[in-house]
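Note that one protein chain is taken out, while the other chains of the complex remain in position.
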Amino acid sequence: MNFTSDNSAPASPEILDALIAANKGPQAAYGEDDYTRAATAALRAVFETNCEVAFVATGTAANSLALAQVTPSWGGIFCHPQAHINTNECAAPEAFCHGAKIITVPGDFAKMTGDGLTASLARYPRGPIHTVQPAAMSLSQATESGTIYSVDEIATLADMAHAAGMKVHMDGARFANAIAALNVSPAEMTWRAGVDVLCLGATKGGALACEAVIFFDPALARDFGFRRKQSGHVVSKGRWFGAQMTAWLQDELWLRLARHANAQSRLLADGLAGIPGVRIPWPVQTNEVFAILPQKLDAALRAAGASYYFWPTQGLVPAQAPVNGEVFVRMITSFATTEAEIAQFLQVCRAI
Amino acid sequence: MNFTSDNSAPASPEILDALIAANKGPQAAYGEDDYTRAATAALRAVFETNCEVAFVATGTAANSLALAQVTPSWGGIFCHPQAHINTNECAAPEAFCHGAKIITVPGDFAKMTGDGLTASLARYPRGPIHTVQPAAMSLSQATESGTIYSVDEIATLADMAHAAGMKVHMDGARFANAIAALNVSPAEMTWRAGVDVLCLGATKGGALACEAVIFFDPALARDFGFRRKQSGHVVSKGRWFGAQMTAWLQDELWLRLARHANAQSRLLADGLAGIPGVRIPWPVQTNEVFAILPQKLDAALRAAGASYYFWPTQGLVPAQAPVNGEVFVRMITSFATTEAEIAQFLQVCRAI
Amino acid sequence: MNFTSDNSAPASPEILDALIAANKGPQAAYGEDDYTRAATAALRAVFETNCEVAFVATGTAANSLALAQVTPSWGGIFCHPQAHINTNECAAPEAFCHGAKIITVPGDFAKMTGDGLTASLARYPRGPIHTVQPAAMSLSQATESGTIYSVDEIATLADMAHAAGMKVHMDGARFANAIAALNVSPAEMTWRAGVDVLCLGATKGGALACEAVIFFDPALARDFGFRRKQSGHVVSKGRWFGAQMTAWLQDELWLRLARHANAQSRLLADGLAGIPGVRIPWPVQTNEVFAILPQKLDAALRAAGASYYFWPTQGLVPAQAPVNGEVFVRMITSFATTEAEIAQFLQVCRAI
Partner (left out) sequence: MNFTSDNSAPASPEILDALIAANKGPQAAYGEDDYTRAATAALRAVFETNCEVAFVATGTAANSLALAQVTPSWGGIFCHPQAHINTNECAAPEAFCHGAKIITVPGDFAKMTGDGLTASLARYPRGPIHTVQPAAMSLSQATESGTIYSVDEIATLADMAHAAGMKVHMDGARFANAIAALNVSPAEMTWRAGVDVLCLGATKGGALACEAVIFFDPALARDFGFRRKQSGHVVSKGRWFGAQMTAWLQDELWLRLARHANAQSRLLADGLAGIPGVRIPWPVQTNEVFAILPQKLDAALRAAGASYYFWPTQGLVPAQAPVNGEVFVRMITSFATTEAEIAQFLQVCRAI
């Protein structure tokens, strides 16, 4: 009953099998190997376009490198206050950009709104040297609240961003969960909707450590190899990234794992909905369940061995916020979560 | 007969077995897991001291993070011109230090000399704001020419560096090969000789991707976690690093693999010594063989399927440099190199 | 009737006279000259402490260099949303810190409150590597709204900042105006109240271009000379800074000029208070007058040759904000503003 993070899970067996299979014979170093080539080809097939691809070991590196590619040191990066790049990356994007400024765009459920973007942009006119210049809009899909943008919402925001002279970045640490939920094609949810660069995370979705930075316009990837090398993110035995990504994409493993994770959150949320005193503050759309629990229930669950995080409540509107005697928690399910765990968890809830 | 790099090799089977064993159940993310803890304990045992340890995926990241920890943007980093940080890391150390300057120190066979260090230091007096200030001395053990510093040589250089107000960094991408060659303890070759921070590479020595940054004075590691996170080098599923390093150190696997690699270079060099027209320009001490080959031999070897790199000849003294009709090459052996490959290679040589 | 900025004014005649007097004979370069020494001594006398002093040409440089001295790339800088470092320096503090993050602290009239600081600090716990760490609190005295902190308010905030492990920075672009308004000693308003580093601006107060970075604890200035040199802020003919600052401080010229500037704003505000339809949204405490004007009056003033800026109204509470038919403007008076200009301005107002 560990619901702390999809990062707490191991790798899926298929991924490990692929590593074992790749562990033979010499391969060219620094990403010039056969496995990296195969993974790149697989991504191009999945995204139906001749994108430029590079692999790195962490989501923070992927996001920061991608943003630095499109943001000068005097650039502004527009995103929701809850965006991982704003709250949990220790100012890595700012460091990779050698300055820059993250400018927040409000909206419910961790999703930026068009009106919010318009208002935020108004404070950063193009031209005057005294303020940073709009450079990138970053949206998380799925969001840090487990919600998702529709394809139309992405397209609308992307159009606005482009009109303002910005590039569009998508933090896809849980991209697979969003695709599984929306049931659209990867192309539809990205470049056809206006996304310029995607950070596609496989780690949370079942890999050991594998994130792809995908530039849909190859011209945007100019000199990216140097940027990646200089930040120490070119591994010497590139086959490990290639093997992971290839296996993850093969036979839709990534979608099967994501559907499973989403389904567990669905089960969990549905079960919690029937527990007296429990409130679900916003729609459960992917593999994250946020819940307001009575303290007594929280204590019982933890006593029974369940683990999950208390979550910050700043900025929550009253209807979504805990009151005295309640706690606000986040539970994440992964490819490794079992229905038995969910059942056990709900049994504890019902026994109160 | 692939002698291009020890990076071209796969991982040793023991390392993969450890990954498989670690692939079960939830673990805390971001390096707070049991495997990372075990690996840290293993390193402390091997180095006989309560060092601070952090794991990253690449040698460039390890070196650059370590150097940035002890070098301000106005600092000078003293190293041999052939040092990997100077020649092959795309100015990553400079970027991580936000400026800084690499200052070269001459010496034969890729090893700095004390006289060379004195001369280089003389150009950077302490105090005047117009020049960078001596901050770090970096030595590679083994060097980029496959040679090694004796413990006394390390101690002498380290004393000089400390006297000049610098910290001592060791690039240990091939640390295991050096230990195997010198037959001294890791403690003797590092902190007891004055090394302040070591980048210990397991990747070239049989891991998938695992480098440890080891601060022998824990005070020197202050805030290192933030530096590492901000550069995108904290992987979420830390267990993979922990499992690799633990397996690599267990039962002296690292030394056995290094001894094997060194022995293959020994075999190769001894065999080449008997080939007419072949010259070995400097002592073969670890797992790298540099050789001057007749062009005809080189052509025959490549035709037979051997691969290795032509190597730059700038700065070579005439006695070590190729003349017309000769090529200068580098051959690297690894844990995965077989005696059969060496025998096959030498057979081609002898057949000319 | 130019009230756009105190930057639009020339230099006071006494400053120019000092430059002329200093323009003779050789002087050591790069700040080792007699005039720089004299200015440093004068500042130590004025601040009654053995502070470390360095001169630069711009307020942005002064603020950014000072903040970088106390803020690592993973540090957070806490300030009011209206702070110049947040709104008008093109992310220079972030760039000088190689990352960092400006975290805003709310409060009325451009002044942070203790409660606001507590709330903002709560989002940045010390320890976890995922978020920036509190490093500096920056307060502007006078503020960007022309208001001032009392000595007690400064001391309270500084105590909180120190308790949170932060250093206290004061942006004193209009320090003289604040001193003139509060009628306290420079020592009382700075280091005795807990300020660690002050950026004292003479430019807006009557100099050509002269800002002093003053570290009250000399230990905090360690290596600052290198930081300043590396950013290109060590002028070769240092005498010009020294002569300006010495003249500015001599015989309390700085206070006389500031009192004059403040008095003109007082005259202006008092006059405006009697004009029907004009509202002054917050107390006029130094040399800035913010006013809500009927559009018709604004048009008449501009037609008569008056100049001043329209000012952003984001974040204003309704009582302080313009409604339809009104404009929100900022008017700044300087040492060069004449009573005749104020009278002429008010005459236009009264003639409507």
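Here the chain labels run A, B and C in written order, and each chain numbers its own residues starting at 1.
Here is the rule we go by: contacts are C-beta pairs under 8 Å (C-beta built on N, C-alpha and C of every residue); 3 or more make two chains touch, one makes a residue touch a chain.
Being a predicted model, the structure only gives us computed values, none of them experimental.
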Which displayed chains make contact with the chain that has been left out?
A, B, C
Hidden-chain contact residue, picked from the options B:99, B:114 or B:277:
B:99
Across B:132, B:212, B:249 or B:289, the one contacting the chain not displayed is B:132
Per the whole complex, from C:38, C:61, C:79 or C:212 the residue touching the absent chain is C:61
Which chain A residues would touch the chain omitted from the figure, given the whole complex?
30, 72-74, 98-99, 129-130, 133, 223, 225-230, 234
In terms of residues, what is the contact footprint of the unshown chain on chain B?
73-74, 87-92, 94-95, 98-102, 122-123, 129-132, 312, 314
List the residues of chain C that touch the chain left out of this view.
2, 4-5, 7-11, 13, 16, 19-20, 22-30, 56-62, 64-65, 89-92, 95-96, 203-204, 208-209, 226, 229-237, 239-240, 336
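The definition used in the following text is that only the chains that are shown with their structure count from here on.
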By mean C-alpha position, what chain is farthest away from chain A?
C
Pick the chain whose C-alpha centre of mass, unweighted, sits closest to the average of all protein C-alpha coordinates shown.
A
Where the CA atoms of chain B average out and where those of chain C average out, how many Å apart are those spots?
51
Once you find the CA centre of chain A and the CA centre of chain B, what distance in Å lies between them?
35
Cα centroid separation, chain A vs chain C, in Å, comes to 41
Expected list for chain A, residues touching two or more other chains, is 89-92, 95
